[in-house]
Every structure is written in structure tokens, then in C-alpha cells.
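Okay, here's the structure, questions in a sec.
Yeah, one chain of the complex is gone here, protein chain that is, but the others are all in their spots.
Should a chain be cited, it is by its letter among A, B and C, assigned in written order, with residues numbered from 1 in that chain.
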Amino acid sequence: MKESLLEILCCPLDKHELELEDAEYDGDEVVSGDLACSDCGETYPIEDGIPNLLPPDMREETPA
Amino acid sequence: MKESLLEILCCPLDKHELELEDAEYDGDEVVSGDLACSDCGETYPIEDGIPNLLPPDMREETPA
Amino acid sequence: MSVREEFDEWATDGRDRGMEERHWHTAKHALARMPVESGDIVLDLGCGSGYAGRAIRDTNDAGRVYGLDGSPEMASNATEYTDDPRVAFVVGDFGSLPFETNSIDHVWSMEAFYYAADPHETLEEIARVLAPGGTFYCAVNYYEENVHSHEWQEFITVEMTRWSREQYREAFRNAGLSVAAQDNIPDREITIPNEAEFPIDDWENREAMVERYREYGTLLTVGVAT
Partner (left out) sequence: MSVREEFDEWATDGRDRGMEERHWHTAKHALARMPVESGDIVLDLGCGSGYAGRAIRDTNDAGRVYGLDGSPEMASNATEYTDDPRVAFVVGDFGSLPFETNSIDHVWSMEAFYYAADPHETLEEIARVLAPGGTFYCAVNYYEENVHSHEWQEFITVEMTRWSREQYREAFRNAGLSVAAQDNIPDREITIPNEAEFPIDDWENREAMVERYREYGTLLTVGVAT
């Protein structure tokens, strides 16, 4: 993802702003890192450059 | 025309309500009469059951 | 000539029915998209023979359909062509609609809008008479991208506005109508003769005729009042 995506992304749960943490870049692409809600503190992972903004309970359904 | 049309018709010039005058009926059809603006007093004829709500200057263009 | 004189002549020599037949090819597809609910009040601007209103009543159980036309002869013909008590016609001009603010659920107009003396004023009038959430379905064959239509102005005394697709969208928005959709509806029904028969009528070659009808067809712009 590009950082410009952050302009319109928000926390799926409470719709507050997200902050980019521990970002690793490839050019202007953010390839990994976390998106942390500025309000509830929930974090959402960026995996292979794709942010996973599923609500945490749906994300955890993933078979291990 | 039917009287129900009066519910939504208005004077084309100042958009005020119209009042039906000198109406002649065929059943529930108004076949002739005048529609008079409750505000500016301009009148619009009903000819063969069809109200002519052209602004007066356009109506008068009619070749005599 | 005025709108009234020009189109009274058309109505008297039967061109109202001719237009109905040709315009129906694309108009019916646009009409099929209108979200008319039972009981709705629909206005047909520049109704000509009034076929759109008849179709809307037949298919959608609209409450009432009113056709407005600047030509008394058109309105008179249209009245004769139906005995549906929920369809009626009014003589009036696009520049000053004789309808109350917020009184109409949907406005339809086929091949007529561009005759408005001031199309921006007409869009504002349409936005005024529409209830919030009401739609304006504006269908035209005469527009900038349809190069085959450009010469039509030569055959008619009323001045025509030739907007592009983008100018339609912009003008709608300036009048307070959100643009919900815009596209070209092809005319798949008109008969296009074989290659060998060209040139024919107004058509130098078959490609031009195919482009005019099957590709450009009718430009439909749908606006929503807020």
C-alpha cells in the first residue's frame, strides 16, 4: 500500500484514525508494518503490502 | 383536465397558486375555463380540456 | 419560427407519430431503468405524442403522468392518443414550469431538452419541481459526440443546444442535480441496409450509419434532486 491510502482509511470498529507503525518500505510502497487505531489502540497488520482491516474477531478465524 | 391537476399546477411566472374560474365540465373533466393566479391575477385558458400555461408573451405569439 | 409554430407544424403533418416510432427503440431501455413506484407523479417534458407517459403508466402503475409541451397541437394529439384517466397534458414552456416546488417524483425528457431557450434555467426549474431524491432522465440524440447529429440544426428554426457528455454532467451539477448515471443506449432495431445499397438517404456509407445508431444511439444522463 501507499501512504496516501491512510488519508481515507480508518479503524473498522470505531472509525478513528489509524497510525502507521514499524513500516518497512519498498520504494514508496509500505510492504509491512502495523496500522494502530489512535483511539481504541487495536492494531491491524500490513501483510505483503496489503492492509488487513478485518475486525479482529474475523481475522482470528484464520486456520493456524 | 381533472381538478386533481390543480394540486400541483402553479402560475408559470410567479409560482403562486391557480384558481379555476368559469369551468365547464364533461363528467369529471374540466373542458373549458380559466386558471387565474391568486397573486399576479394573470389568467391562463383551458382549451379543449388542455390548460395552456405558456407565459402570456409566448401564448400571444400565436398567429391570429 | 417559435417552438409553438415549428412543432405545431410537426404535429399537424404527423411527425409526432414518426418520432414516437423511432425514439421508442432507445427510449424504452431508458424508461425501463426509472425507479417509478406505485403512486408516483411523473412529468414528461416535451412529450410530443405522449408515448413515454403511456408506457410509464402501463408498466409502473405510476399515480399520475403529466406531459408538458410548448406546442398546443402536440398536446392535443397526445390527449387523443390515450384515454387513461391518470395521464394528462399541459401546454407550457421549458423556461418556466407551471408546477409547484417539490411536486414531482420523476422527470423524463426525450429529444426535447436541448430546445430550451436557456437550458441552465430549465435545469434549475427541473431541480425545483422535483421532490428530494427525485430523478431527471434526460435522453438526447443531438449532442456533441454524435457528429452525425450536428447538421440537424440546419433543418429546424428553433435554436438547439449541443452539449458534450461532460457539459451535461457539469450543467446538472451546477443546477443542484447529482449525476447518477450517464451512457449511450444503442439503437439495435433500426434497419441498416447492406453495404451495396449505400450511399442511401443521408448516409454516405454503412459505417457512418452503424456508428450513429449502434454505437452513439441515445445519450442518457440521469440526475437526482437533493
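The criterion applied here is as follows: a contact is a pair of C-beta atoms (placed from the backbone, for glycine too) under 8 Å apart; a residue touches a chain by one contact, two chains touch by 3 or more.
For clarity, every value in this text was computed on a predicted model and none was experimentally measured.
**Student:** Among the chains present in the display, which ones are touched by the chain that isn't there?
**Tutor:** A, C
**Student:** By the contact definition given up top, give the residues of subunit A that touch the hidden chain.
**Tutor:** Residues 1-2, 4-5, 7-13, 15, 44, 47-55, 58, 61-63 of subunit A touch the chain that is not shown.
**Student:** On subunit C, where is the contact patch with the chain that was removed from view?
**Tutor:** Interface with the chain not displayed, on the subunit C side: 29, 32-35, 37, 132-133, 135, 169, 173, 178-184, 222, 224, 226.
Keep this in mind: only the chains that are shown with their structure count from here on.
**Student:** Approximately how many whole Å separate the CA-defined centres of subunit A and subunit C?
**Tutor:** Averaging C-alpha atoms per chain gives centres 49 Å apart.
**Student:** In angstrom, rounded to a whole number, how far apart do the mean CA points of subunit A and subunit B lie?
**Tutor:** 65
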